[in-house]
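My structure is below; once you've seen it, I'll send some questions.
Missing here is one protein chain; the remaining ones are kept as they sit in the complex.
Chain lettering (A, B and C) follows the sequence in which the chains are written, and residue indices restart at 1 in each chain.
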Amino acid sequence: MVVNDFSIQVATVNGSGSQSANSVLLRALFQMGIPVSGKNLFPSNIAGLPTWYTIRASREGWVARKKEIDLLVAMNPETAREDVAGLGAGSAVIYDEPLALSSIRDDLTFYPVPFDAVVRPVTTDAKLTKLLRNMAYVGVLARLLAIDMSEVERAIQKQFGGKKKAADLNVAAARAGHEHAASLAKKDRLRVERMDANRGKIVIDGNSAAALGAMFAGVTVVAWYPITPSSSLTESLIAACRKHRIGPDGRATFAIVQAEDELAALGMVIGAGWAGARAMTATSGPGISLMAEFAGLAYFAEIPAVVWDVQRVGPSTGLPTRTAQGDLLSAATLSHGDTKHVVLIPGSVEECFTMAGDALDLAERFQTPVFVLSDLDLGMNVWMSDPFPYPEKPLDRGKVLSKEELERLGSFARYADVDGDGIGWRTLPGTDHPAAAYFTRGTGHNETAAYSERADDWERNMARLARKIDGARAAAPQPEIDARGAEVGILSCGTSRYAVEESRAQLRQEKGLEADHLRVRAFPFADSVRDFVASHRRVYVVDQNRDGQLGQLLRLELPADLLPRLRPLARMTGLPLDARSLTDEITARES
Amino acid sequence: MVVNDFSIQVATVNGSGSQSANSVLLRALFQMGIPVSGKNLFPSNIAGLPTWYTIRASREGWVARKKEIDLLVAMNPETAREDVAGLGAGSAVIYDEPLALSSIRDDLTFYPVPFDAVVRPVTTDAKLTKLLRNMAYVGVLARLLAIDMSEVERAIQKQFGGKKKAADLNVAAARAGHEHAASLAKKDRLRVERMDANRGKIVIDGNSAAALGAMFAGVTVVAWYPITPSSSLTESLIAACRKHRIGPDGRATFAIVQAEDELAALGMVIGAGWAGARAMTATSGPGISLMAEFAGLAYFAEIPAVVWDVQRVGPSTGLPTRTAQGDLLSAATLSHGDTKHVVLIPGSVEECFTMAGDALDLAERFQTPVFVLSDLDLGMNVWMSDPFPYPEKPLDRGKVLSKEELERLGSFARYADVDGDGIGWRTLPGTDHPAAAYFTRGTGHNETAAYSERADDWERNMARLARKIDGARAAAPQPEIDARGAEVGILSCGTSRYAVEESRAQLRQEKGLEADHLRVRAFPFADSVRDFVASHRRVYVVDQNRDGQLGQLLRLELPADLLPRLRPLARMTGLPLDARSLTDEITARES
Amino acid sequence: MADAAQTAPRPAAPRTNRLGLALVDYRGAKTTLCAGCGHNAISERLLEAMFDMDIPPERVAKFSGIGCSSKSPAYFMSRSHAFNAVHGRMPAVATGAALANGSLRIVGVSGDGDSASIGIGQFVHLMRRNLPMVYVIEDNGVYGLTKGQFSATADVGSTLKTGVVNELPPIDTCALAIQLGATFVGRSFSGDKKQLSAMLKAAVAHKGTSLLDVVSPCVTFNDHEGSTKSYAYMKDHDEPLHEISLVPSYSDISVEYAPGTTVDVKMHDGSTLRLRKLDETYDPRDRVRALTRIAEAHGKGEVLTGVLYVNTGAPTFLDLLHLPAEPLATLPQVRVRPPREALQKILDEYR
Partner (left out) sequence: MADAAQTAPRPAAPRTNRLGLALVDYRGAKTTLCAGCGHNAISERLLEAMFDMDIPPERVAKFSGIGCSSKSPAYFMSRSHAFNAVHGRMPAVATGAALANGSLRIVGVSGDGDSASIGIGQFVHLMRRNLPMVYVIEDNGVYGLTKGQFSATADVGSTLKTGVVNELPPIDTCALAIQLGATFVGRSFSGDKKQLSAMLKAAVAHKGTSLLDVVSPCVTFNDHEGSTKSYAYMKDHDEPLHEISLVPSYSDISVEYAPGTTVDVKMHDGSTLRLRKLDETYDPRDRVRALTRIAEAHGKGEVLTGVLYVNTGAPTFLDLLHLPAEPLATLPQVRVRPPREALQKILDEYR
């Protein structure tokens, strides 16, 4: 028997209501204390197209996408045959009987289930039948995998909250499936057993986590324009703020505005940041491109702004509902002329929460736009996590001169590097002091913010800007390093870490190959990134894009003599990265 | 005496009509057969602010900006003292007598001239006086430098074309200056002598040259939005096409449209290129940023488009009237996701002419946007050049299937790599064949242009795109290489070449240091770029930007083991690069 | 046997148009939009209109932005080239294609988000230019493809399924277009087969920009109480302004007409648009009246449908450019590369 270590893929069509069934399945396993993860592979339309939902149970706690499917639930006539064809030998298939799939392969285990018949006792209404068939396969799976039905029912109650009728119907459907499955002769070797790995853990998607992080980090102005996969970030922020950020006086301590487009969204954020608000926007690739001009203004005029980029597959509209890490290079250098932006790259839902605050602090501290590069896999899929720590650090509002300080100083020069860190002091509009005002512009200026076309003013100012951004390398979240003196190193960022961590275990167990790991969490890179490369002979740079963009940024930043050590390992299929592909590739290149 | 080797700087205010005087001065020297160049340093407003015009006469034919000013004409009270303070010892100053400058330094030669008095015999009208003072300094200079007055008068005639009254007045003013200067005791060592270096040569600005190149390359659709320093490119194209591209039937074989902004401008160019037109736009930095999303669409949907970027100082609005090469990195990688664009970099007015055609050919051949990176110095200043060769090569319209070919083939797959070069065949809308139509989109698609979210379709298509663009490295203009087996190499692009060439002579003469030179003319880089770096111990990469962007592109493209040889040498002041700064820097780093 | 042969039923030949094409020759790929989405009905009307008007599909070029609505060009007329561009910027792309090949019949399909939110800038300038094309806004007051946020045409007080209420005044794209000098402006409803078909034909026949704002309910996100873009709302509030039918004819018909009678507006392809004047004072050639009537309808909470404004006299953007009869795209080299002497002459000026 294979216990608590398998992947289930449910193949269906979007809009058919399988989402709740899949969540229930995932939650049931979670409640049994088994490490679990789920990934939704959905199409870019609203209803009727093929969708796959993959649930992985892993004793070891691996949460990356598993390349092999151990158990397929085939509900979609359109894709059923291809889905079955794609399975590895020995896998199991639960399918809707009318699809008659058992004939097409003889190296698989097939479980035909007449789902319509199974739910008929529960309902005769056609629309309801369509819905409840889904909960029925949960029941079937429960039986075959020995998932505790009480946990399934608990999960259903949670899923449908107060709605008793819905809950009852779904429980009935699940039971029907469960009973029907009693008639199925168990032929596969997959099963679950209770564990205690999830005590105290939560299950949440990265976008909700980011929204909570921003709310607890005191974000006050949000301007956005809807785009998959970032919309749910702002939408959960709206929901959260309505609940927790409306004062006793009924007044909202936030303003969230749906702008007319992404140019306007960032423009509003910049105006708000300039006037002293903690402001952010959330978008994805196409929005990043549209924000290029404003990003350059914010960099050059030195205005705090936070931009979340929940990455999807590009270029252009690309695959709007598939995951990638393809905006690293664009974000880091966004806009014409010489620009360089601070970029944070969360690698877990907890980091979505914490970095939402880091980004707002860094933006105000360094008076510059900060990009946070999440991705669809992290943002829209649910992940297990330890509960998020309440932020103890006070908000960093950066260098702002108050009326009182101005009275003391008498005057100030907006762009003077008085502290040697390249960061000048600013004043906010509305500061009630005759010397408070200064003129903000995207054109050349001197230390007092006066217009200047002088060569020396330009050079000095641009050099200071470079110094300023360089300072972020130490202030931004430092890399996560697991180094044990191996010869081979792996460099990754964001969600790649899950595949990398599992791959390292595979390399160790299967090939006896040790590989150290550094996960980059911010750009410009911390010095430890240089040191990591310097202390490893060969460093595989893992990227979820075509051009190896993390590798490209390393090429731009690291000392040239270290670059020959880098080995690009870039993949982009729209599917979350899996460990097996990495292991095979590294093994091949190491032997 | 220093013969035919000096620089003159005229300091005045814009809108005061000095432009014609300066052109006349430059033309007079040109007509005397002396290699000459002129650079206009103007402010970003319309009238009343300081402007400097520099004319360089060079026996050797050097046309880069000369760092040292040998002769200053101080007409602007606002800047006169600082202008004088900035001169090297021994320089000469002609100044408007009321400015009383002679007292401020004793290591200079001063020529006070009461310009109002000098032109009084010519006019008493105040507005005219203001204008004619300028032509008067031309006369003064003619006397002091022994410029032939007949050439000055010929130049005035040419300048004012038919306008007899204007011409006569200006001739009179020049003569008045010339006569007055007879009273000045020549104390400096500068003079001119007739040469014969300019036979057959023309004098033209890069934007006009580019416009002519595009017109003779059969451009048919132009959409633009005004922006300095690119406006004059399109405006001279309009003028040229009205003259030479209106058929006997009175019909225009071109459409030039002023769009509402740069997004629309590139959108129109893409629509036109898709429908089969040779289409282009011209812009500068901020426009490039606004074009990011459309550039990604054109790359991914494979649509021909030519974008001229006449670079100015960025980021943001920056210094709109100063020169730079700061858009290299943005242009080469413009837009989110994985993109890579073909970039051409003209290094002379003749190349502005020829590359205008190359760009249109390459765009249609490779079905992709092609960026041409000129700069303000090249585009808006006038340069001597051999006359442009009439284009003998027929237009390359790329892979387009006609109705007849479709009848033969029966059908076609838009994105199938039938020729192994990564370039598919396309059809134009309106092709009268039932199988001609295909669906163009910025979303994932397969070889038949059908919508696809399949991982394999995405990977295959993106890999083909990479192959396709890689093919441009051999098809685009190859580097200009002057290598004589030196240990030190210099890599440059665009207008930097003029300073580099002069600097190489200085290094040779002053330090006995030989340096080979490779001037990049296109991205992706030709293989000879790699070979050049491989065959030199130390390679200085000259950039007119802060971050050394040519060097950055080399870091992204070259084999890692070659990168330690690169030595960034980046300067950005808004002033055209001068040889002396390079020579000093290289000398310092070589010793 | 002979008898049998004679009485054997012949397969009925499919109805064909003057080009000998059947309706299937105008069909597109299978829709991936929601069952019951208003956009699908509009695609049907559009392809029928093209079929009925004998437009060769190969001469049509379809353009769209991004959205459920903007996907629909894939679902009609597969024999026409199509360009699914970027969000809100389809007008520029269509304009470029029109410049390259003025002989194309251009159909643009957009959504209210695509046109009135992110795309309003290009929309405004397109209307100003009077580019010859049919521009259909499939207007549902929401962003369908991103799951139901408000667009700029959402009505004050309409409520999302999330309970969020819109408080900003809607942009009336028809009023805006008329204000900006558009030459053919109408509004219809995706469920009104008869009116929409007639208006589409009139739009196709018009020389210049034909803007049709077609209220097209989003069954998934906006078909509920409180939304004026829902079927329910339309059924009570849809007040047809006048009946339309296209009378193919080549004789020039006067457009002077009295209240209660009909007016025939002559179209540039020779066909005629007949307007039945149900409305005592309505004249589709009067911009100010059109704006007034639209405003009045808004005041009454009504949606005014029909051809609101027509101006058949205005020159199109292409007219202003004095282009040749042949497409610029395919002019031979001899016509686009001036002769050797021309370059010689030019260079001499720079000597």
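The working rule: a contact is a pair of C-beta atoms (placed from the backbone, for glycine too) under 8 Å apart; a residue touches a chain by one contact, two chains touch by 3 or more.
In this text the structure is predicted, and so the values were computed from the model without any measurement.
Trainee: For the chain that was dropped from the view, give me its touching partners among the shown chains.
Mentor: A, B, C
Trainee: Of the residues listed, A:Pro35, A:Pro226, A:Gly273 or A:Pro286, which one is in contact with the missing chain?
Mentor: Among A:Pro35, A:Pro226, A:Gly273 or A:Pro286, only A:Gly273 touches the chain that is not shown.
Trainee: Out of A:Val2, A:Val418, A:Ala437 or A:Ala505, which is the one that touches the chain we can't see?
Mentor: Per the contact definition at the top, the residue touching the missing chain is A:Ala437.
Trainee: Of B:Tyr137, B:Phe160, B:Tyr225 or B:Phe412, which residue touches the hidden chain?
Mentor: Only one listed residue reaches the unshown chain, and that is B:Tyr225.
Trainee: Using the touch definition up top, pick the residue from B:Gly38, B:Gly206, B:Gly273 or B:Pro286 that touches the left-out chain.
Mentor: Candidates B:Gly38, B:Gly206, B:Gly273 or B:Pro286; residue touching the omitted chain: B:Pro286.
Trainee: What residue numbers in subunit A mark contact with the hidden partner chain?
Mentor: 201-204, 208, 212, 215-221, 223, 240, 244-245, 247, 249-255, 257, 259-261, 263-279, 293-294, 297, 387-388, 390-391, 394-395, 427-434, 436-443, 451
Trainee: Can you name the residues of subunit C that touch the chain not displayed here?
Mentor: Those residues of subunit C that touch the unshown chain are 117-122, 124-125, 128-129, 152, 167-169, 171-172, 175-176, 179-181, 287-288, 291-292, 295-296, 315, 320.
Trainee: Tell me which stretches of subunit B touch the chain missing from the display.
Mentor: Spelled out for subunit B, the touching residues are 15, 43-49, 225-228, 231, 235, 238, 258, 260-262, 286, 316-317.
Assume only the chains that are shown with their structure count from here on.
Trainee: Any idea whether B-C or A-C has more C-beta pairs in contact?
Mentor: More C-beta contacts join the chains of B-C.
Trainee: Using CA atom averages as chain centres, what separation in Å is found between subunit A and subunit C?
Mentor: That pair's centroid distance is 40 Å.
Trainee: At least two other chains touched by the same residue of subunit C: list those residues.
Mentor: Each of 86 in subunit C touches at least two other chains.
Trainee: Would you give the residues of subunit B that are in contact with at least 2 other chains, written as numbers and ranges?
Mentor: Correct list: 293, 297, 441-443.
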